[in-house]
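Only one protein chain is missing; all other protein chains are in place.
Order as written gives the chain letters A and B; numbering starts at 1 within each chain.
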Amino acid sequence: MSQATQHTAQRVTPELYVEIQQFYASQMPLLEERRLVEFLETFTEDCTLEHVPFGWRFDGREQLLKEMSARRGDASKPRAEETSARRAREENIAYYDGLVYRYWFDRMLITPAEDGTVKVRYQAIVSMTDAQGKVSFEPTTVVEDVLVRENGALLTRSRVVTHDSAQWADKIHNPN
Amino acid sequence: MSQATQHTAQRVTPELYVEIQQFYASQMPLLEERRLVEFLETFTEDCTLEHVPFGWRFDGREQLLKEMSARRGDASKPRAEETSARRAREENIAYYDGLVYRYWFDRMLITPAEDGTVKVRYQAIVSMTDAQGKVSFEPTTVVEDVLVRENGALLTRSRVVTHDSAQWADKIHNPN
Partner (left out) sequence: MSQATQHTAQRVTPELYVEIQQFYASQMPLLEERRLVEFLETFTEDCTLEHVPFGWRFDGREQLLKEMSARRGDASKPRAEETSARRAREENIAYYDGLVYRYWFDRMLITPAEDGTVKVRYQAIVSMTDAQGKVSFEPTTVVEDVLVRENGALLTRSRVVTHDSAQWADKIHNPN
């Protein structure tokens, strides 16, 4: 199948396009501001979030809230010691302490399905700014979301984050 | 208020959405190309631009033009000595000399008000590419603009740039 044909099949109305842009522009700042309960209200109750390869899968808002509450830390605290995502989980370290992190999305490909769900594929990179203004970046990823509509509003039902580096979870996350 | 409700309230027509994207795509390259008078024509005469925390506030096109003319420098000149934003102001250094800077915006949340003004919230990061091709990034920020319509065209009436690092103005801006 040629790309041209594929492109035509992925017809998205401007209204849906804008709604989805506004959805992410509302959703992701809640995570960045550590407003975790509100962030998870933009996911369905039975949502899933998965990191591949060699990562973790979380089922439902409750599991996600527990994980995020333990890991997302506090921008106003001192930075955590150097650690990786894997070790942070094993040793229960809030490895985003002392960091303002921001998600940068691009190349959003929106594919509505006949059942009313919407697949959204995008690439993402996370920037981290520390108190002194030092900027670093996490390895790039490609994300695939499935959005569903409940009571008129879009919610994320599943998110699969594919990391571009297979060793992402063992990389030092916040090098000094 | 749940995020879902908030989302519904922020209804943006596709026409306005596209107009705003095109507005920024016209506005910001003028700053990057140091076409400062033209850049400021995309702001209202009585515009304000503020950097928080611990930054500066500029009132009106004239003040902004004076500040930007002194600071924005020339990409074709040699790079300025290492300095911070604060020291550059105190010692009148054109601290963008020798650098091509580009603004990267993301997560644009558009909120039209009943009086016809539009609030636009986004995150921004500035890349700097020097003559040798070295790339560095300024600390991340969150920006809140108020746009107004004059004679049919959108203009920026106010811009508040909140820096993610409280020490942003004292950071070495262009490390060698």
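Note that in this section a contact is a pair of C-beta atoms (placed from the backbone, for glycine too) under 8 Å apart; a residue touches a chain by one contact, two chains touch by 3 or more.
From a predicted model like this one, the values you see are computed outputs, not experimental measurements.
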Hidden-chain contact residue, picked from the options B:Glu41, B:Glu67 or B:Asp170: B:Glu41
Hidden-chain contact residue, picked from the options B:Glu50, B:Glu67 or B:Asp130: B:Asp130
Residue numbers in chain A that touch the chain omitted from display: 2-8, 10, 12-14, 17-18, 104, 106-110, 121-123, 125, 137-140, 163-168, 171
Missing-chain contacts mapped onto chain B: 14-15, 17-18, 21-30, 38-39, 41-42, 100, 102-106, 127, 129-135, 150-155
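Just so it is clear, only the chains that are shown with their structure count from here on.
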Rotation angle superposing chain A onto its copy chain B by C-alpha atoms, nearest 5 degrees: 120
Chain centre separation (chain A, chain B; CA means) in Å: 26
